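The complex appears here without one of its protein chains, the remainder shown in place.
And then chain A:
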Amino acid sequence: ALSADWSADKDFKAIGKVSAATQRNLEPVGPHFLAHARRKRHQRTFSEDERI
């Protein structure tokens, strides 16, 4: 349901921001962490990582 007076450039409107994050330690265990570490070390994004 879209109200009639709603409009935005390219149909996208940014309204707010995400609240400050909490700094925590990941447990360096499991396949998903190792994938995360690989992306972080090589500064790859998710999609770049998937292509490799």
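Operating definition for what follows: a residue touches a chain if its C-beta (ideal position, glycine included) is under 8 Å from a C-beta of that chain, and two chains touch if they have at least 3 such contacts; residues count from 1.
What we mean here is this: contacts and distances are computed from a predicted model.
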item	value
Options "3-methyl-2-oxobutanoate dehydrogenase (2-methylpropanoyl-transferring)", "Ribonuclease", "Exosome complex exonuclease RRP41A" or "Putative Hsp70 chaperone": UniProt name of the undisplayed chain	"Putative Hsp70 chaperone"
Absent-chain interface as seen on chain A, which is shown	1-3, 6, 8, 10-34, 36-38, 40-41, 45-46
